[in-house]
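As C-alpha cells, the structure follows; a few thoughts come after it.
Only one protein chain is missing; all other protein chains are in place.
A, B and C label the chains in the order they appear, each numbered from 1.
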Amino acid sequence: MSLDTVKNATNTPDNSQPFAELGLKPDEYQRIRDILKRRPTSSELAMYSVMWSEHCSYKSSKVHLKQFGEKAPKSDALLVGIGENAGVVDVGQGYAVTFKIESHNHPSFVEPYQGAATGVGGIVRDILTMGARPVAVMDPLRFGPADATDTRRVLPGIVAGVGGYGNCLGLPNIGGEIVFDETYIGNPLVNALCVGVMKHDEIKLAKASGAGNLVVLFGAKTGGDGIGGVSVLASETFGEEGPAKRPSVQVGDPFAEKVLIECSLEIFAADLVVGIQDLGGAGLSCATSELASGGTGGMQVELDRVPLRDPSLSPEEILMSESQERMCAIVEPKNIDKFMEICKKWDVTATVIGEVTDGERLIITWHGEVIVDVPPRTVAHDGPVYQRPLAKPTYIEEVAKQTLDLPMPASAAEIKAAVLKIVSAPNIADKSWVTNQYDRYVLGNTVQSQPEDSGMVRIDEETHLGVAVSTDANANWSYLNPYEGAKLALLEACRNVATAGAKPLAVTNCLNFGSPEDPGVMWQFAESVRGLADACLEMGLPVTGGNVSFYNQTGDVAILPTPVIGVLGVIDDVRTRTPMSFKDAGLSLYLIGETKSDFAGSEWAYLHGQRGGVAPVSDIPTAMRLNDLLVAGRTEQVFVAAHDLSQGGLAAVITEMTLKNGVGAKLNLSNAAMDLLSETPGRVLVAVKDGAKLEALCAKHSIPVAKIGETGGDSLIINDATIALTELRKAYTETLPKLFS
Amino acid sequence: MRIGVVTFPGSLDDRDAQRAVREAGGEAVALWHGDSSINNVDAVILPGGFSYGDYLRCGAISRFAPVMTDVIAKAKEGLPVLGICNGFQILCESHLLPGALTRNKDLHFICKDQELEIVNNKTLWTSDYQVGQHITIPLKNGEGSFQCDDNTLNMLESEGRIVARYVGENPNGSRNLIAGITNERGNIVGLMPHPEHAIEDLCGPGTDGLGFFTSILKAMVK
Amino acid sequence: MAKIIVEVMLKPEILDPQGQAVASALPRLGFNFAKSVRQGKRFEIEVDGEPSMADIEKAAEVLLSNPVIENYTVRVEK
Partner (left out) sequence: MAKIIVEVMLKPEILDPQGQAVASALPRLGFNFAKSVRQGKRFEIEVDGEPSMADIEKAAEVLLSNPVIENYTVRVEK
C-alpha cells in the first residue's frame, strides 16, 4: 500500500476509508473530516480512532466522571489532580505520594500471564511518569467460580503474571483482593495499583513546551505489539465464542522496565526533562498528542527515526503499536548529551524523534513526507462525548423485594459447622497460595502486607513516616444498590487504612462494568460514580485519578458492577501502627460498632445461592467518627490489635486474628448466628489490655462498643462451641491449594 | 570496614544489603557491574534480584560483568564474598561455588519466612551464629532448588561445607535441604534466603539475619 | 521405545526478551556471529508403543504450547 500523505489526502478527498473497522462511528469520522477540513490520512485516521476509543477518550464516562472535579472537596493535600497520568498528594515532610489503579481485564482473559504482567507494567510507568519512585503494588482481582475449568486456566496465569512482573521490578506487593463470582467467568478483572514517592519539587508533568526542545523516545524498540489493541480490546464486547477480535497480545519485559525505571529516576534527579509521558494504550499516538496538547501545541516528529523491532511496520502501525517499556521525554538541547549518557549507562535505547515547535499543530513525517498534520488537542482531549441512555434495571426492584431464607446456626454443632463452612469458602479462605508468589519484602520498607487490612510502607527511615493503602469493592452490594455500594466500598477502604492507624487522605478508583451501550449497565455506572463523588465530598477526600473499564460482559450477561476503590492514608510513625492480630493471652476482645441483621449481599447468603434483599445503607458521619477513633486509639496506644469486619463478618475476622499468631480466643455472643455472619459495615474487632480506656475512647467519639470475649488457649471457643485452631487452620488454609496446586 | 555491594542491571535487594551492612556497623560501598575493579573494599556482597531479568539462567549473564573478573580473582585469593539469592546463583555460574540453582520444585516463586539451621559457623560470614542454631529469615525466589551430582554432594557433606539447611518441609526441592554452602576456605558463602531482610523487627521477621553482617565485620577486625 | 520431540518457539512477531538478552550478551563475550537469537522450549517425550500422532499434536497444542503467542513442531526421533 502506498504512503498516504497529507498531500495525497487533499488530492483524493473521496477515497473511502475503513473507519468503521477501526471502531469509529460515521459521525465521528465526519467530525475528523470537519476538524481537518479534508479526509484524514490513514495515519491520522489511526491516531484518531485509537485516541477516540472508549478506553482512551472516556467518551461514555466523561459526563459522569466530571462530578469528581465538580463535587471535589477543596483539599490542600492535593498537589496534582485528575487529568495527569496519576494524581499526587502531599503527605508531609516535603514528601509527595502518587497512586493509581488501572485495569487490564480483557488482555488477561486472552493471555492471562502476559495480560496481567503488562497490566502491572503499565500502571508502574504511569507512576514513574509523575517523577516518583514506585514503591509498592497491589492487585485487586476477580474470577469466575473457583472450581470452574476456565478459572483453573486463568487464575494461575494471572497470579504468575502479576508476580512475575512485579517481583522482577523489585516492587513489594502489599495487598489486593481475590473474589470469585459466576459473572466474572469469561470476564476476569485484573486491576493493578501502584504507589510512588517523591519530593514536592520532583513532580513531573506530561507537557511539551519550549520551541526547539527535543522529543526523545527511550526504552524498548517498537514492534507490532497489540496494534489496535487499545481500541479493539477495550471497545469490543466478547462474543460467546470468546473475544470478538483477538488482538496480537503484548508481551512484557520486566527487566527492560526495571532498567527503564532506574534510568528515568537518574535522569529526573539530574533534572534533565521538561516534560515526560509514558507510552501505554495508544502508544505514540497518545504520547505525542498528549505531550503536545499539554504544552503549547506545536510538535514535529520524524516517525522514521523510531527504532523498530520489526522493520516491516507501516507508519500507521508504528503510531498504534503498544510495545511495552517505552517512555517519551521533552529535553532541552543543552541537556541532551547528559540525557543520552545516562541512557547509555543503563543500556537503554534513546532516540531523538522530533522537536517542540511554535504553532499549534502536531506534524509527523515519514521519510520527509507529511503524513500527520493535526491540532493535537483534537486528538487527545476533544474526543466524542456521549450522553448514553440510562435506565434503572428492572432487577433492582425485584431483588429488593426478595426476603432471604438462610440457615441460622444455634446449637454448638451448627455454630462450629457454620464457621468452618464460611472460612473454607474460596472468597474467605486463606489467600497465601497466591500472595506467597509475590515478593513482599523487597525495598525493605514493608510494614504491612497481606493479610493485614491495608498495605503499609515506610517512606522515611529516619522520621518513620509512612503510607497505608487499601482497595475495596463489594460487588454484591453494588449489584443491589450501586449508589450505596460505591459509598460502602469507599468507607471500607478508608476503614481498612484507619484500622492500622493511618489517616485517610486521598482516593483513586477503577470502575469495572459491563457494556455502556446497555442502559441498565450505564445506570449502574452513573449511580456508582454519583455515590462515590457524594461520599468523597462528605468525607473531604479528593479523587486523584482512576480508570474505567467497560464491556466486561459475555453476550448480554454483564459482570456485577465492580467499582474498586483505593484509599491512601498517611501515618506519622509506622512503628506505632496497629497490627491485625495479637500474640498474647488474657487480652480483652471488644467489638466496636453495632451489629444489625445485614445478610443481603453477605458471603453467607452467597454460599446459599441468594443474591436478593436490601443492601446496608452507609452512615458516613458515624464512619468518620470511627476512623478518628481508630487513629486516636493508635496514637494513644489503646489497641494491641485491630481488624476490620467485612466479607465473612466476625466469623472470618476472629479466624484470621487467631490463626495469624496461633493464639486462640473465647467469645460469648448473645445472638451467635447474627453476630458471627452478619456483615453490617462499620465494625472493628479490637484486642486491648485496658478495657476502660477503650470504653472511654469510644464514648468520646460516641461509637457503640461491647466486650465479646478474651484471647488465649489453642482453640476458638464461641459460646459452647469449641474449634481447635488446628482444625480451624485446616479448613481455612486448604481450600486454594486444593483448587489450584 | 568497607563492604562493597555490587549492583547489576536488575539487582533488587542491593539497597537492602547496603542498609544491613550499615545496621551491623560497617561502611557500605556501592559497586557497579561495569566497574573494572572493586576498588579495595574489604569484602563484597552480590545481592539478590533478577539481574538481566534472570533470562537464560539466573546469574548466567551477570557472571560475565566486568566487575566480576576482579571479584572472581580476589575471591580465589581469599576476599570474603557473600552471594545472596541471585548472588548465590552468580557465584555458582562463576564456578566459585559448586552446583547450581534450578526451578523450585512446585515451579512457583516462593516468598515466605523460612526457618533455617546453621550447620557451619566456621565461615567468615557465619561466625556469630551457633552450630545448630535455628534462625528465621525471608526466602523469596523462583529458582532456589540447589542441585548437583552425587560426588559433589558427598564432598560438600563430608567437608562440612553446607552452611545452612532448611528446617521442616523442603521449600523448593534442594538436595539435602541445602540453603547455603561455602568454598573450601570459608571466605565465599552462597545463601538462597535473604538475611538482609531480617535485620529489624518492623520490616521483616525479626533480626535473625544480622549475624551474617556482624560476623564479617568481626572477622575483618581480627 | 520411541522418543517424540516437541519444539515450541514464540511466534516471530512476539517479543522474545530472553533471546534478546542472549543476543546482546554474546558480543560482550567476544562472540560476534549472531544476527538474532530466539529462545524456545524443547520437550523430549518418551513413549511406549505407537501413540497416535493426532494425540501428540493435540497435547502439543493444548498443553505444551500457548497458541496465542507460540508455534510448535512435533517429530518422532529414530
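Assume contacts are C-beta pairs under 8 Å (C-beta built on N, C-alpha and C of every residue); 3 or more make two chains touch, one makes a residue touch a chain.
Bear in mind the structure is a predicted one, so any value in this text is a computation, not a measurement.
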| message | Given the contact rule set out at the top, which of the displayed chains would the hidden chain touch in the full complex? | response | B, C
| field | Contacting the left-out chain in the complete assembly, out of B:Met1, B:Leu56, B:Leu202 or B:Met220 | value | B:Leu56
| request: Kindly note down the residues of chain B that lie in touch with the hidden chain. | output: 56-57, 60-61, 64, 92-93, 95, 98-100, 102-107, 145, 147-150, 173
| message | Touching residues of chain C against the unshown chain: what are they? | response | 1, 7-9, 19, 22, 25-26, 29, 31, 33-49, 51-52, 55-56, 58-59, 62-64
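By definition in this document, only the chains that are shown with their structure count from here on.
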| query | Per the centroid of Cα atoms for each chain, what is the distance between chain A and chain B, given in Å? | reply | 36
| What is the distance, in whole Å, between the centres of chain B and chain C, each centre taken as the mean of its C-alpha atoms? | 33
| message | By the touch rule stated above, which residues of chain A touch at least two different other chains? | response | 253, 255-256, 347
| said: At least two partner chains per residue is the criterion; list those residues in chain C. | reply: 17, 21
